Each structure stands twice: as structure tokens, then as C-alpha cells.
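Notes follow once the structure below has been shown.
The block that comes next holds chain A.
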Amino acid sequence: MDMIGIAIKITILAAYAIIGTCTGLLFMGVGRKIVARVHNRVGPPFYQNFIDVAKLLSKKTNISHGWIFDLALLFSISGILLTLLFLPIGGVQLLSMDGDAFLVLYLLAIPSLGFALGAGASGNPNAGVGVMRALVMMLSYELPFVITLIALMIYYDTTSLATIVRMQSINGIKSWAITMPPFMIAAFAADMALQGMLMEQPFDIPVAPHEIASGPMVEFGGKYLGSLMLYKAIALVAETTLFVDLFLGGGVVAHGNFAFIINFIVWLALIFLLFVLSILIAASFPRFRIEQAFGFYWKYEAIIAAISLIWVYIMVIK
Partner candidate 1 sequence: MKSIELLGKGEEMHGRAYIKLSADEIEESIKKLKENGFNHFVMLSCVDWLDKGKFELVYHMWNYEEKEHAMLSVDIDRNNAVMKSMSHLFPQIETYEREIHEMYGIKFEGNNRLTPFLLENWPHDPPMRKDFDSKKFVKQMYESIPFIEGDENEGI
Partner candidate 2 sequence: MLDIIFAELVVAAIITFFVREKLAAIIAFFISLLPLLALLDWASNYGFNLINLGIENHMKIYLAGVTLHLAITPLSWFFALMILPLFPVIMLYSYSFFKENDGFFALMLLSLLATFGILLSRDMLSLFLFWEMMSWSSFLLVYRSKDKNAIMSYLIFSVFAAFAILFGIIILWHENSSLLLSDILNISGKLGFVAIASIITGFAVKAVIMPLHAWAPFVYSKCDEPFVAFLSGGLSKLGYYGIFLFLFSLKGVDILQNYMTNVSWNYLLAVFGALSAFFATLIAILQDDLRKLLAYSSIGQLGYIAIGFGIGTPLAITGALFQAFNHAFFKAVLFLAAGIVAYRTGKWKISELGGLAYKMPFTFMATLFAIFALAAIPITSGFASKWLLYEAAIQQKYVFIAPIMLIAGVGAFLYSFRILYGVFLGENRHDSVEEAPKSMIAALFILVLPLIIFVVFPGYMLDLMKPALEAAGIESIAHTKFAIETSLAKYNSIAVLITLMVAMIPALVIYKARKHRVTSFEDNYLAGEPYELHKPAMHAANNYYKPLKKVLLPYLEPGATYYFEKIYNGIKCVSNAVRRIYTGYVQDYAIYVVLFLLFVMGWLIWI
């Protein structure tokens, strides 16, 4: 247990946590700009979300509903930071040697359960209904995502993300999972699930501002809402990185001494591309109802994912 080794590791982890937050906030600002351009309007400056977070965290009064309400704030940021650090980012295995894809799947649940507790503790009926919708959404988009995850695991015969990334980056882009036909279908299903995971427009049913007054966030204000915005930013980066690690080889294209920087840039470009894709889908679709979303995921997406799973199973058995 050499102390220097641990100290370096902690500084790297802290650095990646800060990078994750800043890129997340930057992406949200750019996302609002893209949506504005789609609406043919000017849109806020790209650094707008930094200002919003600063304003929220500097609010004078912060109204809370008891210690269970505060759990939301604590669990949300710590849970999503934990998830981010267990993902291989740009080829750098932060902690992903110690955990695997299932751990990341369940770590993603800690912040949402924390929010659910906080929203429930606020006692507002809108919050209760909002959390119900969020959990039903989680159940629905989890099915296709899990099926594609298992397809990948069976093909690469491992559940650790680090090994999946390593096996997909042997000879650059040619070895990415998305280049193989069955995984193209799986990538499509997983991308739809990603749309649900990021709670972007067609699937932002739990936080619908018009129907249930922004769902679980009804009573969140000041630092609580600030922590929520930070959570959304980091979750954005974490979930897109998970997709990139599974299908796009974790952005690892170069090996050698300067590889670290190239991989980082490729990773950044890939998650930005994914985010722009989901923002464009968001800007052009109205919000679904919760039954439609559930039916969409469990009928159509699940069938698509199942096809890719069976195809991979046949390939692996042969």
C-alpha cells in the first residue's frame, strides 16, 4: 500500500471527476444552444449552465423537508461520481478493474433511489407521481439495455468493461463492436435506451413541467436543485461513456506515448456526437405518455435487442 501510488490515483480520480462535471455542464449548455438553433432562435451562451449552477448554489434560503429530504442531495452527487469513476474513460482504467458492467448498472441506481427518497420525503403528490414514472421508465428502458449488454458479454466472454474496451481497441476502429452487424442492431436498441436513461425529450415523462410540475423536483430549490443539475451533467457524461465503452471501443484508437491525449480527444468527440444525436431526437419529438414509453421499450426495443442477442448467441455457439 505505497502511499504515493494511492495519492496519485486519488488525484487522477479527482481530476477525472472535475473533468466529467465540467464537460457535462458544457454539453448541457451546448445542448440548449442546439435545441435553440432547431427552434430557429439565438439560445443561451454555451457557459449558461455554469452560471445557473453558481446561482443555485448561492441562493440565500434553501428550504428542506427534513433529514430524509437531504439524503437526495448526498446520494445523488456521490452516487453518480462513483459510477463515473468505475467507467474506463478514454482508455484510462480509473477503477474499472475493480468492478464490472453489472456494478455500474446498479451504481446508476443509487442516485435515482436517493432522489426517490428525497422526493417522497417532500410529501408533495406531484413528487410521488413523478418518482413512480421515473421507476417505471427505469424498468422499461432497462430491458433492451440489459439484453444488449448480455449480448456483448457473451461475445467477448467477460463482464468487465476494462477488458471489453481492451478487446475492442486491438486494431483501432476496425475492432469496434459497432462494426459487426449484430451489434449494429444492438447499438440502435441501446441508443434508444440511452435516450430514456438521459431522460431526454421523448422520455422526460418523470420531469414533465406541465403535467406534474417537474415531478420529483417540485420541492427542490437552491442547493438541492444545484446538486440535481450537477447530477444531470455527470450522469450525461457517465451514461454516454458507458455506451461508448460498450460499442465504440471506449474511444481508444492510438497506442504509444501520446496515445493518452489522442484517446481522450476521441472519447470526448464520441460522447459529444452521441449527446448531439440524443438532443436532436429530443428537439423533434413530443413527450410520450408513460404507457406508450413502456410499450415502446418492452415490445419494439426488446424484440430488436433479442434479435441481436440470438444472432450473437448463434455466432458464439458456432
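Per the selection procedure, all candidates are chains of the complex that A comes from, given by their letters.
Here is the rule we go by: a residue touches a chain if its C-beta (ideal position, glycine included) is under 8 Å from a C-beta of that chain, and two chains touch if they have at least 3 such contacts; residues count from 1.
In this text the structure is predicted, and so the values were computed from the model without any measurement.
Screening 1 or 2 for touch with chain A: in this complex the touching candidate is 2. Of all residues in chain A, those touching candidate 2 in their complex are 10, 13, 17, 57-66, 68, 70, 73-79, 81-82, 85-86, 95, 97-100, 102-103, 105-107, 109-110, 113, 116-117, 120-126, 128-129, 131-133, 135-136, 138-139, 142-143, 146-147, 150, 153-154, 157-160, 163, 213, 218-219, 222-223, 226-227, 230, 289-291, 294-295, 298, 309-310, 313, 316-317.
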